[in-house]
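Just one protein chain is left out here, and the rest sit where they should.
All chains are identified by letter, namely A, B and C, in their written order; residue positions are counted from 1 within each chain.
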Amino acid sequence: MVTVEALVERVHAGDLRLHELETAADGDADLATAARQQVVIGRADSVENGDLDSIANYGFPADRAESNIENMIGAIQVPIGVAGPVEIDGEAIDEETVLPMATTEGALVASINRGCSSINAAGGATARVTKRGMTRAPVFSVAGVAEAEALVSWVRDHEAQLAATAESTTNHGELLDVTPYAVGNTVFLRFRYDTKDAMGMNMATIATGEAAELIEAETTASLVALSGNLCADKKPAAINATEGRGRSVTADVTIPRAVVEERLDTTPEAIAEINTKKNHIGSAKAGSMGFNAQVANVVGAMFLATGQDEAQVVEGANAITTAEVTSDGDLYCAVSLASLEVGTVGGGTGLPTQSEALELLGVAGGGDPAGANADALAEAIAVGSLAGELSLLAALGSRNLTSAHAALGRWRPDRRRTLAIVGVCRINQW
Amino acid sequence: MVTVEALVERVHAGDLRLHELETAADGDADLATAARQQVVIGRADSVENGDLDSIANYGFPADRAESNIENMIGAIQVPIGVAGPVEIDGEAIDEETVLPMATTEGALVASINRGCSSINAAGGATARVTKRGMTRAPVFSVAGVAEAEALVSWVRDHEAQLAATAESTTNHGELLDVTPYAVGNTVFLRFRYDTKDAMGMNMATIATGEAAELIEAETTASLVALSGNLCADKKPAAINATEGRGRSVTADVTIPRAVVEERLDTTPEAIAEINTKKNHIGSAKAGSMGFNAQVANVVGAMFLATGQDEAQVVEGANAITTAEVTSDGDLYCAVSLASLEVGTVGGGTGLPTQSEALELLGVAGGGDPAGANADALAEAIAVGSLAGELSLLAALGSRNLTSAHAALGRWRPDRRRTLAIVGVCRINQW
Amino acid sequence: MVTVEALVERVHAGDLRLHELETAADGDADLATAARQQVVIGRADSVENGDLDSIANYGFPADRAESNIENMIGAIQVPIGVAGPVEIDGEAIDEETVLPMATTEGALVASINRGCSSINAAGGATARVTKRGMTRAPVFSVAGVAEAEALVSWVRDHEAQLAATAESTTNHGELLDVTPYAVGNTVFLRFRYDTKDAMGMNMATIATGEAAELIEAETTASLVALSGNLCADKKPAAINATEGRGRSVTADVTIPRAVVEERLDTTPEAIAEINTKKNHIGSAKAGSMGFNAQVANVVGAMFLATGQDEAQVVEGANAITTAEVTSDGDLYCAVSLASLEVGTVGGGTGLPTQSEALELLGVAGGGDPAGANADALAEAIAVGSLAGELSLLAALGSRNLTSAHAALGRWRPDRRRTLAIVGVCRINQW
Partner (left out) sequence: MVTVEALVERVHAGDLRLHELETAADGDADLATAARQQVVIGRADSVENGDLDSIANYGFPADRAESNIENMIGAIQVPIGVAGPVEIDGEAIDEETVLPMATTEGALVASINRGCSSINAAGGATARVTKRGMTRAPVFSVAGVAEAEALVSWVRDHEAQLAATAESTTNHGELLDVTPYAVGNTVFLRFRYDTKDAMGMNMATIATGEAAELIEAETTASLVALSGNLCADKKPAAINATEGRGRSVTADVTIPRAVVEERLDTTPEAIAEINTKKNHIGSAKAGSMGFNAQVANVVGAMFLATGQDEAQVVEGANAITTAEVTSDGDLYCAVSLASLEVGTVGGGTGLPTQSEALELLGVAGGGDPAGANADALAEAIAVGSLAGELSLLAALGSRNLTSAHAALGRWRPDRRRTLAIVGVCRINQW
């Protein structure tokens, strides 16, 4: 029988490379993981106690992660908490829901929780997905602008054929449109797909690859790269902030003045003013694409909890928060996320803990109709983001932070300002 | 003795709120966590089997996470793998190191691993932190531009006093400079600190809060918000991409033509061309701040492994990749990350699994001199990013993806293009 | 009979306001202009000699400018020179053409001239308009996101009716599409029109105003402003740089290595390198939307010469220059202007000097087919821009500037570097 020791020895002897351990262990992924741990510990004398026991203490069979990781040595554990429940009036989700959030930033969950409580006191938040579409934009090389123009014409004349070709690779995906962008002898074609409940980057890539082969076969264009950065995946890009990617989703709420004053300890006017000076003017002066206070915090924590791609927090931060005093003197507040890339199937969503978090939200697996679960997840994240904006803007607006926090034993007095940053204002308010 | 059942009942009865469970459990955080799980399961009929056993199976005492999470229900587990080892010639780290990466995106670790192998074949990568400074930018309100000008003058005349005041709140932090930005009757002051081995957002916030009080006391300005979005934290903003935040760090390498051809299956010319058309022209046309291929993937995975703030992946994506053919026909490639916000103390770095990942890198805890460990972490992430760029650009350049991947059992043939996106080209190359 | 003196006296007496002079002068616009001059001179003791004789010396009847200016006091005279002729292989212009340029920046015309000469030596430049459409984006207010979604649906369902309504206001304009953007309770609708030979801002505004009335009548939406800044007119905006506005136009050329060496005194490699480091990497680091060297110089000078709107130079600067060494060792260079807003009818195009400059280009008035003249103007500006890029990149590449310029009597030796900036390299080369 193969043992950890035997495997480690073979690696040391130069017989095996780290990524060959699964095969050498006859497919026993846990054995391979254990052996790999030993090897890396042996090489790094900086590991205290000579072990990685916490990392090694993962709670699922290693082969369940085989399509998620290579060279596995265990798992990272990130604490998960819940905010809410919060009342969501969405198109795809219409109920009171708790929001699972995995984070290491203290006070974040408390902050969102406080925002949820204000939303509930206002009767809940509305949420809508206003645009859908995962994109992939290959880049082609042509001889010059005359040929670029010809390529663009060809694409416009063959959209149906491109769609048929692209969709031949997928059971669920649907090509929505192809938008050409020409720069000198370079042409970018941005393919946009409805990928239903999948985040869809893989689906879009495979389908676009097939379409790109057709283009190469039928035109003089030559494919330079299947991704030409006009997609744009995992980069802060105006094309996403303006035109959207994944889901464009908005959550909004009108909070009665009394609720603002009692629960958020401030006024609608103060929140509107801070929103203007910080989120609008400050962001404008910073050359920012994020006109919000802490949307990325919520996107990051809910992405991590639900098995989304953590690198796509980048696009998730493309959000605009608006706040105004209504003619009745109440507070209208909204958060619009332009490019939230979410899925409830594929990627990390099938891992045990992540899958449970999706279940908690009631959105695990494929939706009915297809796409409804990913829509629901987007709506839930938007409402969580709205809660975060309200809580933080309110904390900045009230500024009576000291005494309350000092009373909260485990928070040191000097953390009071920090807490204000994520929006926990008074301990009795969350 | 308090039991889970008793606690759950009190919550159901309306006696207790979720966040009061720790107190009600006499400080037994694990008991509170268990009770909270039961409550949320009870409320969500969408939880299959009626349990969250995987989430509940966390591997550390709940009170170790008390400054990281509220309303804890357990932990999310994310698989972690290793890329490398890779030879790093840095200022703060100068050795062969494995790179721990926690991710759910299949093929990512393999891709980085392949890049590391090319870097090693070239004798290793150089890395340098070229700028340091964590920022916080409060926003003040004044009567108009005349008063704005007076405030800016006051700040310029009192930098020493501001520094003394700000630094009075911290043992390690140092105020480097204060830059004013005036817009109408609004003035933003961007405070920049050396925060040593801490990521420093908290330290900077507390110190700036103290300085803001001085400003309010001594001038006519009124503080609107301690963060005015010119910081800019967790938003894609040009001020970070241009002026830097946290660490600005570059990694580069010159890879001999033979290595490019043999290990990366392409040519220096092909990589330079793809880099120009995709990372430069494509990003330019997209209105992007990220002129790279997949830096956020590496930043995200190494942030998650080492306990960084996942929402700060946003700024981590502000990176420029350059590639050129040298006069000797070799490949010079570099990645410059403008605003990588890292720490080796505080935040999530003290959690058990995260701490072990830092140990594996040899950068756990405070460095000697102070700041050296965070510098080293930045250099390691930069080299990992460089590996990722090389691997992906090469995969796009070689395009001979099909047969090799088909041979790799656990990867479905139709994933071949996807894999190309993260840069795994040939199975025998990683 | 009304005299200047009588009019001036009435203004001094408070009887007349400045803008009422035309009426008071019985419609004699020149008389009104003369009187207005006297009034403003009388009020400003800073006018030397007590006259504005040069401004007063305008060369056209004042009433020819009545739809271009109010409160006229005369004309500003800007020197105009010619670059070229340059051989243009365009879709709408296919001949050797001189380029009229009005500017006060010394060396600019010479620089463009040198570029033209290189283009001619390469057999001419190709130019193509790759996209057309003038946009106007009104902003509407709705109750919240649910209503925003309803508005967007209504628009999608009524595109034909919107087109009919919008087009009812214009003889030539054609509504191409309407793109909705939702942010909270705010909805922007970007209307895009084919405005033929007119720059089209007025046409688009009037047509969109009519459509906006229909929307207000048929939906719950309320118009906030006819321009909501997503147009985006006269502002630097990614939406223009990415999606285009007015004409998207590219010019390119392949210049034989021998020509680069002899006429531009440098090598294809040097130009490609400078283009990468300056226009791509430098612009990327600057957070720029202009990835070029001096396109705005050419756009500005040709706009001024041909009666375009000088404030739209802003969008004209949204251009990307690319340069690469071909497999034959020659230089391929292209300039792609994303949002060049030009017209050959309307605006300032009918003024005497501007009209003559259009005649010189062969594009005065409406084209055949409609739109062809504005296309031709766009192609000519693109080729002029290409000439400017070549000349400046070459000058930076050669750097042998001193002696030649010193030989050029009227340029002081210490202007050599300045000249390099616009690209005049050697006196015998232009």
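One rule holds for everything that comes next: contacts are C-beta pairs under 8 Å (C-beta built on N, C-alpha and C of every residue); 3 or more make two chains touch, one makes a residue touch a chain.
Everything numeric here is computed off the predicted structure, so don't read it as measured data.
Q: The chain left out touches which of the shown chains?
A: Spelled out, the missing chain touches these shown chains: A, B, C.
Q: From the list C:83, C:134 or C:325, pick the residue that touches the absent chain.
A: Considering all chains, including the one not shown, the answer is C:83.
Q: Hey, which of C:215, C:238 or C:374 is the one touching the hidden chain?
A: C:238
Q: Which of these touches the unseen chain: B:51, B:66 or B:149?
A: The one listed residue touching the chain not shown is B:149.
Q: Sort through C:3, C:71 or C:153 and give me the one touching the missing partner chain.
A: C:71
Q: Which of these, C:18, C:143 or C:176, touches the one chain of the complex that we don't see?
A: For the chain that is not drawn, the touching residue is C:18.
Q: Just checking the interface: what residues of chain B touch the absent partner chain?
A: On the side of chain B, residues 126-128, 130, 144-146, 148-149, 152, 181-186, 238-239, 242-243, 248, 250-252, 254, 287, 320, 322, 332, 334-336 touch the unshown chain.
Q: Tell me, which residues in chain A touch the chain that this view leaves out?
A: 238, 241-242, 273, 276, 280-281, 283-287, 289, 291, 320, 322, 324
Going forward, only the chains that are shown with their structure count from here on.
Q: Please identify each chain that touches chain B as well as chain C.
A: Touches both chain B and chain C: A.
Q: How many Å are there between the centre of chain B and the centre of chain C, using C-alpha atoms for each centre?
A: Computed value for the inter-centroid distance: 42 Å.
Q: Taking each chain's centre as its mean C-alpha position, how far apart are chain A and chain C in Å?
A: About 41 Å separates the centre of chain A from that of chain C.
Q: Touching at least two other chains at once: which residues of chain C meet that condition?
A: In chain C, residues 238, 242, 287, 320, 322 touch at least two other chains, as defined above.
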